[in-house]
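For reference, the structure discussed in these notes is given below.
A protein chain is absent from this complex, but the other protein chains hold their places.
Chain IDs A, B and C follow the sequence of writing; residue 1 opens each chain.
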């Protein structure tokens, strides 16, 4: 009997996962030119190339350099260029200037990836019993990290392309789809009895530290919608003057609406949008002629598709208009197992009415991963679910995504809840 | 037997309260010149004169105009000038420009106050059974509102005076004291068993809508400090490099420390502060020569006094440094009845680790008071307790004060908590 | 025969001048409340109180401290507070924060003035032969300096009052007038033959260093308008779409028009201006219902009065629209002696098409006066003439006033010129 069998098998499995995740990043970048991969359209977004390099740096800095004897970095300068925010790992290139890095080129970044991949795979191949748990944990964290950046890669490049008045498509319609699937228009309220409920990750399988510790909360009885708010729903809110009625909005939200001139979701184009002239998009469509920019370029609005690219402010204002409210993150989590609930994940992340606070007893992971989640726990709101840009297998019902309330370049929408 | 007796008595009582609160506002302004009362030192602060006028406008707009036949406004233009943020009550003077209103003068604002006081007292004098509950509720709300502005008046004028390099005193040391009382240096941990706990206002007496509905929460066992963190404690944090260690700070906090050049609480002056030359303050003092600006001007730091004028970011970093954490607002509320707990109120508001979210089932008050609290429920943190600038009788253990995490011109400090 | 007679007489004369100028500053502040005198409505403007103190500081810092044995400063901290921009005299209070100085009070500033006046007059009383020329030169410079601040005091307080939506009047209509006198509507072109022309100050009497050295320039023949552009003229420019036609504007000017939303001179109010509702000004007037804010508050536009509160950009655009151009500063100076020319001074400063560059051979005054003019010689335009706010006897045809091209809170207008 070979006691190493299980370890070798685990290492093989992990290597397969590693290859799949790493390959998926490159596949996401494949439709993009070198220029597309270089630019940064706002400080909150990062270039495609930067995502490809930063996720690689993560493996280099957290796995290879501390855990591999004799590892030779691909280029020591990359340590400065591609650190994101880890204070413990030294100074780094300023975030708003990531788009100024025309060098290294896309080709050099791909070579960087190959160099690191080779070293990681070699490390997995020599896995030994003692070191394995730590190696496995870091690789798992690195892959989850890369999956998060895969979603950001998509949302960031969409933002960049949305800044081009020609509104070019990220990928052709014949490619793998990121479209938001339409759903039946009818909406049903599902009832939850409330009471003492367990929330948070129960262990077994990967989770981030912010999902723990699992703990009990008390919920009042509530109702939650079985489906997401659709574009058609949201078009009614706009048509009813939703963006002109301060009583529907949180104070900061209303200030943002006025300061930014918002009058629809980030990627909707009204029929009088001057970019449509440049774009040459035919009119047509429904719901009063709205067009929507997305992964396949500009398309007529689909009334049944979930509304997306919404800020928390817009989600909350819509809910107020609809005579409802957003669910808390715990209501959402409790409702995720209700029979009949639909569109939990795979469409849009769903804003909740919960600020991103630590769970009772929360402690960050030790080491540099301590900076992963906990230090962002102020000024942000929790989103639950998962989107069409979330890699398969990445999300789970206890997953806590988070963004500031004005962010609206993500695949973000909402689901209604209400008191009983 | 006179059935009106109770109503007349209630009206008399309320009139006394009204007179006392209104007089207190004028007393707070008494040490200030007309110039002092006019300026606005930052968009978040308001001029003294504006506070005096705005609190008066509140009674005029919410009580007198809707509920008094034939009431003649003092000056119809004041409706525009002194509305703060009530969208339902029409357009208003932009907040950052409040300091540009040299007219009306302080004397005119006092005349405005007298005009409104006369009308309110007349209304109270004619109280009749049917209208009374509504009148009483509005007057109570107006008085609570004025008390909130009394605290802001003090913190705002302190900020204004702190911008003068001569650092003049708000009031002389012989006047009524706003000093933070010193406490014994020893600190004890008080234990709370956690479990199912009721929080929120139980009814009976005034409360704001954001304290309701009363509801149950589940708490884990925890320990909480019997006293506030003192200036001496905080000076150790500074001396230990607290403002230079990113690992202690939330990400937004660290960014603020660097962008603003923070190296101590807002009103502390290091021995090398150039303003001390202008001020002529003698050195002396303790804790490495810190001086502190406050209501009586510049004074040597008192090690036993509670630290004040802290942002949430600083409070959280201190707690991290101390190997503890901030209590949640519910832990604070539950602990407020623990035997041995000290300095609950009357010193500084205490930052909690709770974002300012709505309570389950929260509904704003009807009418214009709907804009009072609910619309600010995003991006802010809850503070509990009460400060030396909080008017007597205003605060209570269920009271939820709130400010953005970077705010530090308030009487704000902290109390530690920790897991068991 | 008494050899001291002429010196004593000169000293007496200068003392009279000193008293008159100093008294005029106080007279200008007389209509203003303490609050009015304290605020600063934008970084480019200064509070009335600051002007009163700064002009006093100038005598203290430049005359009394270096030239009077045993002079005791009124308050040594004022040296920091009221230095404007003299780097050689040490650090100073930041310009944008002048409005935060509620202390010293107006009364203290008046006491400061009296203290310095007493010392200056004493110094003049003991004038001795050797020191006299230097003392006289400094006093003269100090008085000219104060006269410049007298004009700024008026324009700055008007700007401050213009920020109050009630648009209060600086002084009552019955007080001493600062109104712009109307002139006959007809305009005549005056011809100048050009050629070799002397410009700059010829000596004899006071001048600033920037008017020297006197030198020759070559002018081409040109024509210049005998009068200023009037409000009626300018209203036609507006009515003809002047603020909507980029072809009329310099590039920076057009960018400013769009960024600031300019559609008329700074103090004009269109009939639909929301402030008119607050102000309660009756309609009436002429030229399409424009109202104009000025020293006496809001008045209907007077078509024959010179247009004022114009930026250089607007002046240049108007000239382009009128098929003319602005005169150069040398054309203006040469034309100032043409028979028939009107409104040279006493109405508005007149923008010229000359950048504020040094004259050939220009050297700044020695000592701290070196910082008076020369260091501002970039990025500004020359204005010639003098305004209704310029103190009597202050301006002269060689006087070079200067402001950045976007400035429009001064009494600034234009006179047309054209090629022959």
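Everything below uses one rule, namely that a residue touches a chain if its C-beta (ideal position, glycine included) is under 8 Å from a C-beta of that chain, and two chains touch if they have at least 3 such contacts.
Being a predicted model, the structure only gives us computed values, none of them experimental.
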Displayed chains contacted by the hidden chain, counting the whole assembly: A, C
Candidate in contact with the missing chain, chosen from A:31, A:73, A:168 or A:404: A:168
Given A:14, A:28, A:101 or A:120, the one touching the chain that is not displayed: A:101
Residue of C:71, C:132, C:189 or C:376 touching the missing chain in the full complex: C:376
Option from C:353, C:384 or C:415 whose C-beta touches the chain left out: C:353
Touching residues on subunit A - with respect to the absent chain: 33-39, 41, 49, 77, 80-81, 91, 93, 97, 99-103, 105-106, 160-161, 163-166, 168, 274, 278
Residues of subunit C (touch criterion as defined above) contacting the omitted chain: 85, 87-88, 196, 215-220, 246-247, 249-254, 312-313, 316, 328, 353-358, 360-361, 370, 375-379, 381, 405, 419
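What we mean here is this: only the chains that are shown with their structure count from here on.
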Chain nearest the global centroid, as defined over all protein CA atoms shown: B
Chain centre separation in whole Å, for subunit B relative to subunit A (CA means): 38
Subunit A and subunit C, separation of their C-alpha mean positions in angstrom: 58
Gap in Å, rounded to a whole number, between the CA centres of subunit C and subunit B: 45
Touching two or more other chains - residues of subunit C: none
